[in-house]
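One protein chain omitted, others in place.
Labels for the chains are A and B, by order of writing; each one numbers its residues from 1.
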Amino acid sequence: MNKKAMKRISGLILATLLLGTLTACGGNAGGKGEGAAEDGSAESGGDTVKLTFGIHIADLEKQEPQTYEVLKAFEEANPDIELEILSTSDADEQGTQMKLAAESGTLPDIFWCQYGIAKEMYDAGYIMELSDFLEYDTRVNDAIGEQLRTVGEDGSENETGEFYGLPYQKLVTGFWYNKTVFEENNIEPPHNGTTFEEFLEIVKALNEKGIVTISNGAKTTYSDWAFQAMFVRYGFLEHINAIRNGEESFVNEDFLNYFEMIDELREAGAFPSNITTQDYFQAKEAFLSGNAAMLDSGQWDSAEINERLGDQVGFWWGPTFENGVGDQNVGMQAFTNNLRVSAEVEEDQAKKDAVYRFLSFWLGEEADKIRVQYGVNPLTTVPEAGEDNKAYAAMLSAMNEEGWSGIPLQPDQIVTDVIKNTLNDAIYGVMSGIYSPQEACESLQSAQENQ
Amino acid sequence: MHWLSKKRNLFVMIVPSFVIYTVYIIASVCIAVYYSFTKYTGIGKAAWNGIENYVRVFHDKFFWISLKNTGIVLILSLLTLTIFGFLLANVLRVKRRGNDLCKALIFSPSIISPIIVGIIWIYILDPEVGILNQILYKLGKEGWMQMWIGGTVLSPYMYAVIFLWRQLGYLSTIFLAGLNMIPEEIYEAAEIDGANAFQKMVYVTVPMARNTFNIVILLIITGVFKIFEFVTQLTAGGPNHLSETVVTYSYTTTFSNGEYGYGMALATVVFIITLILSEIYNLIMRDKEEEQ
Partner (left out) sequence: MTNSAGSKLGRRISGIVLAIFTLIWMFPLVWMFFMSFKTNSEIYAAPLSLPQHLNLDNFARALETLNIGRMYVNTLIVAVLSVGLGFLVTFLSSYALCRMVFRNKKLQRGLLRFFQLGLMISPFILLFPIYRITVQGNLYNSIWSLVLPYIATQVSFNTLLMYNFFKGLPAEIEEAALIDGCNLPQLLGRLILPMTKPVVVTVIVFNVLYVWNEYPIASVLLRDESMYTLSMGASMFKGAYSVDNAGIIAASVLIIVPELIFYGFLQRYIVDGMVAGAVKG
């Protein structure tokens, strides 16, 4: 390379470095952040307090508009507080990033994080204990305080009354079903109270017409919500504590029955043939375009489903089981208390105050109103459907159905990450015919023993 | 050179590389090995666990499956990339008008981000949505339709195919360079001896390109152990970890399951395997060189 070329290249390098420094210094966060970029550092004692909010959704505005609106509304109502949104693209990445942040002292002030990791963080002192908040906001205390204090996040009894997570959303999950598909094929759609045997008939009937009964995508490992609820009907919550203590095993009759039930569904052709190569969003698309009869999903989809299917959609909790355990008339209505507060907030009075105000707003009536507008269940108030969201109305009527009560805990939310992943693998494994029911249970047991 | 080779100069010249390399590569390996003897979730303290993790690796059927998958990819890649790369280079050697264009086009896949390569191939290989099966169907060859990905068997083969697609141009360019260094005279001599095209290739080109083969093989092996995004995009290692490679399995265990200790044990085992492979390779090369 001759001198000229060298000069040119070094010039280019210098220019890039300059450009780089300029962009780095001058620029605001290129993403969805509001307010300045530095995380965690409090500018208290001054005029505005900056809070960071770490969330597991890449594009909050588009993907969870209700949450985005709540955050904006909070900022409007509190002009002296600025929120910066820090996004990761999914729960897994959020977990990894939050762990890293904890270890490097850069945890966001408020962030979403699942139980398995949060417990470790709490034990290591990285996140705040929150019962103090209930004294600050007595309204929330009245609404949900008891449950927070008495039930541990892992489903066991909370002996100390301490807790470290506040509700992020309610997991109301089950099957959305497309009434048109059933009508066109002269099949009676399921309703709350349909037994498994009856459901099996429906599956076979649909299968004969070449219609996928349950749209599901194995590539998204956590998208088996309705089946988590069904696991509760087979006694998951009854057994789990004893299993954790080593008194019982995952290989037990009830659990085997559960997986056998899934196996039967598979044999009857309930699941799509490409279940292993599609993800949840593809499964959703298949349902929305009329190519499947039912979708395993929950409240978060009500707005989109309403848009595409309007009043042609119904909501069903799933089948009841003769060989199930306990009350079968239960539907998943679990709070996920995944909103955490960094322990460092405790040190800074101004920040703590701002965080508490945020939490109050988050759990308050105005925020709940926003949520209902988007067809998402409120956290501390009683839901009423708006006129326009028919899908949400269908869900509400299922929630309010007589004789049916809510399940407060979803199996994969109350266990460690390893068990959660193994559980989802087990369920999808049986759905795709890769695991036998026995193998499913055994994989869970060996994961439990390895811990 | 003695005069310039004062200790101080040597020191200054070597230290930057040495420090960065030692910290990020050597120390990292040591850290990985350390954690492989612990139970650690990423937060709090790491608890000493002895060799339990390694015992578990031995019994872990997913590990053996991922090893098998990696082996399939490795062997297939070695075979296809060396043979086709070599052949392609031979074809490209002949002066032709479109040569440069073809060379550039075939090389281009290696420019593209592997994530995007993965995304492209999903839309080709997916049994339902991908066009491969659609094309087969339209051609009436329904019997040939397979679960290219998402099944329990074919996925590793597909990784090798995609790896081939991506690296062929790149590696054949290296071959081309090596071939271009073979002096014409040798070919002329061979022709005088009555060799035809095929014999020329086998008896002249191949032996003379030995050095090039070495480099290519080295690049293939290191490349195979860098395959990551193809797996995550195409199959997410699934279904149920049946199509993981050792690299992706170690990653999933560490970051998705939060089992950092066990994940590092897996990583260390992979590292030992690559060490052994490279030693074997070196030995073979040394023997061959001595033969020469």
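Couple of notes before you dig in:
The rule we apply is simple: a contact is a pair of C-beta atoms (placed from the backbone, for glycine too) under 8 Å apart; a residue touches a chain by one contact, two chains touch by 3 or more.
Because the structure is predicted, anything quoted here is derived from the model rather than measured.
Across the entire complex, contacts from the unshown chain go to A, B. Only one residue from A:Thr138, A:Thr180 or A:Ser289 touches the chain missing from this view: A:Ser289. The chain not shown here is touched by just one of A:Glu69, A:Glu103 or A:Glu248, and that residue is A:Glu103. In the full complex, the hidden chain is touched by chain A at residues 1-2, 13, 16-17, 19-20, 23-24, 27-33, 37, 56-59, 62-64, 86-87, 89-91, 93, 96-97, 100-101, 103-104, 106, 279, 281-282, 285-286, 289, 300-301, 304. In the full complex, chain B touches the omitted chain through residues 1-5, 7, 9-10, 12-14, 16-18, 20-21, 23-32, 35, 88, 90-96, 98, 100-116, 119-121, 123-124, 129-131, 134-135, 138, 165, 168-169, 173-174, 176-178, 180-181, 184, 187-188, 191, 197, 200, 211-212, 215, 218, 221-222, 225-226, 228-229, 247-248, 250-251, 254-255, 260, 263-264, 267-268, 270-271, 274-275, 277-278.
What we mean here is this: only the chains that are shown with their structure count from here on.
The centroid of the Cα atoms in chain A and the matching centroid in chain B are 37 Å apart.
Per the touch definition, chain B reaches chain A in the complex via residues 41-45, 56, 126-129, 147, 149-152, 235-236, 238-242, 255-259, 262. Of all residues in chain A, only 92, 95-96, 99-100, 102-103, 116-117, 120-121, 123-124, 126, 218-219, 221, 273-274, 276-278, 282, 416-418, 421, 425, 428-429, 432, 434-435, 450 touch chain B in the complex they form.
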